[in-house]
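Missing here is one protein chain; the remaining ones are kept as they sit in the complex.
In this document, chain identifiers A, B, C, D and E correspond to the written order of the chains, with residue numbering beginning at 1 in each.
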Amino acid sequence: MKLVTAIIKPHKLDDVKTALESFGVQGMTVSEASGYGRQRGHTEVYRGAEYTVDLVPKVRLEVLVDDGDALDVVEILVKSAQTGRIGDGKVWTVPVEDVARVRTGERGLDAI
Amino acid sequence: MKLVTAIIKPHKLDDVKTALESFGVQGMTVSEASGYGRQRGHTEVYRGAEYTVDLVPKVRLEVLVDDGDALDVVEILVKSAQTGRIGDGKVWTVPVEDVARVRTGERGLDAI
Amino acid sequence: MKLVTAIIKPHKLDDVKTALESFGVQGMTVSEASGYGRQRGHTEVYRGAEYTVDLVPKVRLEVLVDDGDALDVVEILVKSAQTGRIGDGKVWTVPVEDVARVRTGERGLDAI
Amino acid sequence: MDTGDTAWVLMSAALVLLMTPGLAFFYGGMVRSKSVLNMLMMSFVTIGIVSVLWTLFGFSVAFGAGGNGFMGDFGYVGLGEAMNQMTTVNGAVYKIPLLVFSMFQLMFAIITPALISGAIADRAKFLGWSVFVTLWTTIVYFPVAHWVFDFGDANGNHAGWLAKLGVQDFAGGTAVHINAGAAGLALAIVLGKRNGWPKAQFRPHNLPLVLLGAGLLWFGWFGFNAGSALGANGLAGLAFTNTMVCTATALLGWILVEKLRDGHPTSLGAASGAVAGLVAVTPACASIVPWAAVLLGLVAGAICALAVGLKYRLGFDDSLDVVGVHLVGGIVGCLYIGLFGTGRVAGAGGASADGVFYGGGFGLLGKQAIGAGSVLVYSFVITFVLGTVINKTIGFRLDPEDEETGVDLFEHAETGYELAGVGGGSAFHAAVSTSHRTEAAKGVSA
Amino acid sequence: MDTGDTAWVLMSAALVLLMTPGLAFFYGGMVRSKSVLNMLMMSFVTIGIVSVLWTLFGFSVAFGAGGNGFMGDFGYVGLGEAMNQMTTVNGAVYKIPLLVFSMFQLMFAIITPALISGAIADRAKFLGWSVFVTLWTTIVYFPVAHWVFDFGDANGNHAGWLAKLGVQDFAGGTAVHINAGAAGLALAIVLGKRNGWPKAQFRPHNLPLVLLGAGLLWFGWFGFNAGSALGANGLAGLAFTNTMVCTATALLGWILVEKLRDGHPTSLGAASGAVAGLVAVTPACASIVPWAAVLLGLVAGAICALAVGLKYRLGFDDSLDVVGVHLVGGIVGCLYIGLFGTGRVAGAGGASADGVFYGGGFGLLGKQAIGAGSVLVYSFVITFVLGTVINKTIGFRLDPEDEETGVDLFEHAETGYELAGVGGGSAFHAAVSTSHRTEAAKGVSA
Partner (left out) sequence: MDTGDTAWVLMSAALVLLMTPGLAFFYGGMVRSKSVLNMLMMSFVTIGIVSVLWTLFGFSVAFGAGGNGFMGDFGYVGLGEAMNQMTTVNGAVYKIPLLVFSMFQLMFAIITPALISGAIADRAKFLGWSVFVTLWTTIVYFPVAHWVFDFGDANGNHAGWLAKLGVQDFAGGTAVHINAGAAGLALAIVLGKRNGWPKAQFRPHNLPLVLLGAGLLWFGWFGFNAGSALGANGLAGLAFTNTMVCTATALLGWILVEKLRDGHPTSLGAASGAVAGLVAVTPACASIVPWAAVLLGLVAGAICALAVGLKYRLGFDDSLDVVGVHLVGGIVGCLYIGLFGTGRVAGAGGASADGVFYGGGFGLLGKQAIGAGSVLVYSFVITFVLGTVINKTIGFRLDPEDEETGVDLFEHAETGYELAGVGGGSAFHAAVSTSHRTEAAKGVSA
């Protein structure tokens, strides 16, 4: 099994979720993150003092998938999260040795 | 070494923490997450417009463990986080190649 | 490629970011976390009732790096995040099998 | 008609209305974020319900001109008859229109049941609460207000029995605070403890909101107390002064106890102390001199700071300390009159009986005890019965899972906050599929 | 001069000023967290702009003593001439200084354009809004206020044409609410829908803030309505009473509809219902008896609860329901006078014509319809033209990407909240490199 992690733009989450669902992915875990990279942050001004915020809001998505699906899921993530503008994010894949479903204690593929 | 990651229901965190402690786990990292899966979200209504929120609040727990402890820790996590109802979450294990303690620079098992 | 994850003290983030930048790391992903370990939490009192909060605020940093840079990046992280006091955090490294840049679909090293 | 008196009572009525939202924020900030809206709603719906009852029959029951010692008659049903009269129902001829007096008193009838809601935070069914407010205000508040506040006509005919007895309660230590406090105790017992209490953790979710509530309460309370003079005069000035200094010292008294006992003076303590002082001075503000109000504040602040611990010892989950602050604070204020009440304030229009320390003997103290005790017992008993009946019939206590989900979501289908920062927030925005299922919205999709 | 009347109107003016921040919070809590500051700023800048216009010429256009049916003359430019006069410009000699009347009326001129801002949440350029407020207040509000509120001298000379006609609008159902509601509709159409509306999700980001706003509005509205008596008297008492009970029942009416239709009474519904009741009773509070105000509240609360769905059916993005609450609520209140208005309130200083249900025939109802209709049409047409011209010239609607970024950041370079908990927050604090680029700051680095 693999763990595919994607960092995407927040407003693309809905599209990504829909794309994964149609592919058959039935679960995922989402969290808030901030990104630092080519995409620039923004500037705020309070009583004349300027603050440069260089972290950009992102969403992190984690999906556990069967080995065979990993590449497809990466494809789908890239396609559905793409806007073509700087800051669209990254997708990476890590090997997973063991998965368990807490509710039932099932292990491995059945647990996903 | 292994990194065991668990997605659990927020109100089980205390039980999980206690169970890990009694096993001898001395550290962990916790963060907020939102889950998408079999468990359904909820509906809110504002001035008659209905909003379906399909992400469910979860907690993510990360524990670095010795190779030999990994299976036990997974067991403990599954047992202590279980309520038996849909949405109890997942536990997965990933291989770790290197660990360092920032304070001392120690590496490997000593760093956990 | 490797994924280097660091748990650090929040107020060290700026130093760490600067150190990584000078080494040539051009991107990273940051998120909020809470740590549990040797470092103790704090106590709050509301109308005479005491609450012990044992989670300590931390920042989680994730950096994708080329295999060859992994060790250096760990070094830099340890050095720049160090205060020498309990609770400075951990750095761990996990193997990555695949990376994609969402904007372009590039894969592997080019995607970092 | 005196336009100055009328202006002051109009303003005071508005100030006392503001106290109920103020209370809602004070309470709302203290609960967890998943209960804040329900806490606010319990106060807001009370404004709605009690205003209707008041117009229909409440003002009549409390102040109807031809009643007996226990309730008024029904001359003011619908308030139509009150439109063109001056205020003669309160023991003297006041130079303000009767409608203005009626509105001023309505605000008291609203905040009293609202105070009770703090005892049952996080776990009450909204329908149960709404029915409770309707019945409680009718059976408990309106009659008790008559007992205490209605001094009858200029000769004292038709006065309430406590008023006639000579119990001193200028602005509602018995009718409002002891009344609400005793009811809160009864309801906390009837509804039982919250899941996990006292082990689980119920930190206030928004302390600035608590302090906003306290600030609005303090501001509004000048209307409550100084407005009870029903005119802009020396008596109002005295009540205002005592209210100010007692509240200030109660704030200090509470945080001093905290500093000594817990090591830290807290902002929740400061807010709580201020409210405790306001409660204690409410009955007493027209009966004592300013330095006695300074002392009352210190005493009331310290006692209430200690009294909020009682619930752990006795095991009832009075969630936001209605007992520790309003019942205890109200009793302290009422009895204090028996000790420090003095005819020296009569020159400013205040009460004229002397308490123990002014050589008046124990007579006044005894009357004060009767006043406090009878309201306490009446309110506790009736509330216990009302609460039990409601809980057994339509239901008053939430189910445990729904309490776990959170009362805001379960009862109101709402979430208090959606505060995620710039952009970051949109993650979760976007993660929501909206469908407008209103009639109108159906029109769109059709 | 009557000091009591003056005290009440001074206080009322302050209360009405407070309504505009109150409105800002009511609106500000309803938008997403990335637009809250802009929502507040639209109200605050309106206070700034309209105060200047009022001093320069607004008071003259609205109440200048020697005008005609459509506008006043220019006798009060700069307000200097008003300094030592009493109030004679409003159909009678009021025993309050003219400056006090002028300030009271200024607050109405401020809140009316501020109300409009709710229709265009999240997407208006701040410069466009500022220019719009300047022009709209000048061309629409000042004249309309003259039409409705200026009863001329004691003989009715120079009165506004609607006032002269006998349209009853005690505190601004036409001049304020229908006026703002019609303008909101026009602007919502001119600026168009928000990105993604109605599919995307626009949950209120801070409901306690909404309820704070509603609480302050309710409090301030006593100044608005009872203050419109221009004295502390029986009429003020009647207006106060009707305001209180109508608001209370409208709150109940709205959440009853929600309970029946959606299954849950909501806190947003309670706040919205209260505001709908306040709107509806504004024109009517000196024309009806208290039980009729109870009924008006129920009707207005329920109708407005249904009316906010209209926008989905008709497809205009009136973001915060200025139409559903202010236009609809204002029309309900105005016409209600034609039905339930009664000379029975004349004894308390109220209006004296009877409506349909009091045997007065359809005459009053007809006048009310003329009043409502003429203001609605005038406001809608002029606003549509003004909005279009501004949008085509300096720009009024934000670009889509800037709307996505958020209007707070784009227009004001600010973020509403930075709330991360203890220490946790510093993560992101530390992640920021600050540079003070002010002139002064440059001095430091130099």
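Quick note on the criterion: a contact is a pair of C-beta atoms (placed from the backbone, for glycine too) under 8 Å apart; a residue touches a chain by one contact, two chains touch by 3 or more.
Treat the numbers as computed from the prediction; the structure is a model and nothing was measured.
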Checklist entry - So which of B:30, B:76 or B:102 would be touching the chain we can't see? => result B:30
Checklist entry - Of D:156, D:347, D:366 or D:400, which one is in contact with the hidden chain? => result D:347
Item to check | Residues from subunit E at the interface with the omitted partner, ascending | outcome: 1-8, 10-11, 13-14, 17-18, 21-22, 24-25, 28, 36-37, 40-41, 44-45, 47-52, 54-55, 78-80, 83-84, 96-100, 102-103, 106, 126, 206, 209, 212, 232, 411-423, 425-426, 429-430, 432-434, 436-441, 443-444
Checklist entry - Tell me, which residues in subunit C touch the chain that this view leaves out? => result 11, 34, 42-46, 48-55
Checklist entry - Which residues does subunit A use to touch the chain missing from this display? => result 44-51
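Here, only the chains that are shown with their structure count from here on.
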Checklist entry - Which chain maximises the distance between its CA centroid and that of subunit A? => result D
Checklist outcome for this item: Farthest chain from subunit B by C-alpha centroid distance is chain E
Next on the checklist: Between subunit C and subunit E, what distance separates the C-alpha centroids? Give it in angstrom.
Outcome noted: 51
Checklist entry - CA centre of subunit A versus CA centre of subunit E: separation in Å? => result 45
Item to check | In subunit E, residues with contacts to at least two other chains | outcome: 198, 201, 203-204, 261-264, 266, 268, 308-309, 312, 405, 409, 415, 428, 431, 433
Next on the checklist: Residues touching two or more other chains, restricted to subunit B: which are they?
Outcome noted: 31-32, 34, 44-46, 48-51, 55, 94-95
